[in-house]
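Would you mind keeping the following structure in view while I ask a few things?
All protein chains but one are shown in place.
Letters are used for the chains, namely A and B, taken in the order the chains are written, and counting of residues starts over at 1 for each.
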Amino acid sequence: MAKYRAPIQSKASQIFDVIFLVILTLGALFVPLKMGLSGAAKTVAEPMEGATWEALGQTPAQAAQYEALGYTPESAHDLILARFDYSFTAGALIAMIVIIVAYYVLMLKFSESEYREVIAEKFDGK
Amino acid sequence: METWQLLEYAAWGVSALLGLFMVIDWLKTDTTYSEDVLTSSREGELEAMTEEHKI
Partner (left out) sequence: MANTDITSKEMDGMGPHGTVVGLLRVLGPAHVWALGVGIVLVGEYMGWNFAVGKGGAYAALIACWFAGILYTCVAMIDSEVTSTVAAAGGQYTQAKHIVGPLMAFNVGLYLTFAYTMLEAANAITAGYLISVVASMTGYAGELDQRPFIIMVIMFLAWLNYRGVLATLTFNLVITAIAFVAIIVLFLSTSGILGGGIMQHAALMEGHELPYGWIGVLAAMHFGLWYYLGIEGTTQAAEEVRSPARALPFGTLAGIMTLLIAATLTWYVCSGILPWEYLGDGVDGAVAPLFSAAQLSGSNALVWLLGIGTLFATLASANGCINDASRAWFAMGRDKYLPGWFGAVHPKYRTPYRSIIFLVPIALIFALGAPLDQVITFSILSGLLEYTFMPLNVILFRKKWPLNSIKRGYEHPFHPLPAIVLLCLCGITFFAVFLGYGTQLIAMIGFYIVVSLWFHFWRYRFVNRGTQFTMPWPKPQGY
């Protein structure tokens, strides 16, 4: 098998490749952020009027620690009652599984074909 | 002028100095040595010399 000779990359092309990668990276980070799709926020389902430690479901021992931290029942209200929403649809779960599996399959397949070329040149191409 | 405001300016100054050091040294190195010397590092040098990988 003929030995593959890689072309020398010009300076301009090298710079272009770096800029391309940086733009993609920043896009992956900031696009979900800008579209407001990021993060799982906690919300308070049922706000409570005139909260007390008992009404917030705190035992005296727990209330004592909150007071040591400088909280009152009012200021601790949001912190204690906010909860995550873990509901999801089966469709979204299946879509995620398909995407992850497809990604790894795609990668292993391409890698395998490139790897065979490497091994052939390294061990048989002398 | 409060101490913490001075510290803010000091932090800006230190950052600029360290950045400047790196950039100047980088440009100096790149112009002093040839690109062939700088990028002469190759993977697996030690393995080839010390390990036979045969049992």
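Here, contacts are C-beta pairs under 8 Å (C-beta built on N, C-alpha and C of every residue); 3 or more make two chains touch, one makes a residue touch a chain.
Since the model is a prediction, treat every value here as computed from it, not as a measurement.
Where chain B meets the chain that is not shown, the touching residues are 2-5, 8-9, 11-12, 14-15, 18-19, 21-23, 25-26, 29, 33, 35, 37-55. Within the complete assembly, residues 3-7, 9, 14-15, 17-18, 20-22, 24-33, 37-40, 42, 57-59, 61-62, 65-66, 68-69, 71, 76, 78-80, 82-84, 86, 88, 92-93, 96, 99-100, 103-104, 106-108, 110-123, 125-126 of chain A touch the chain that is not shown.
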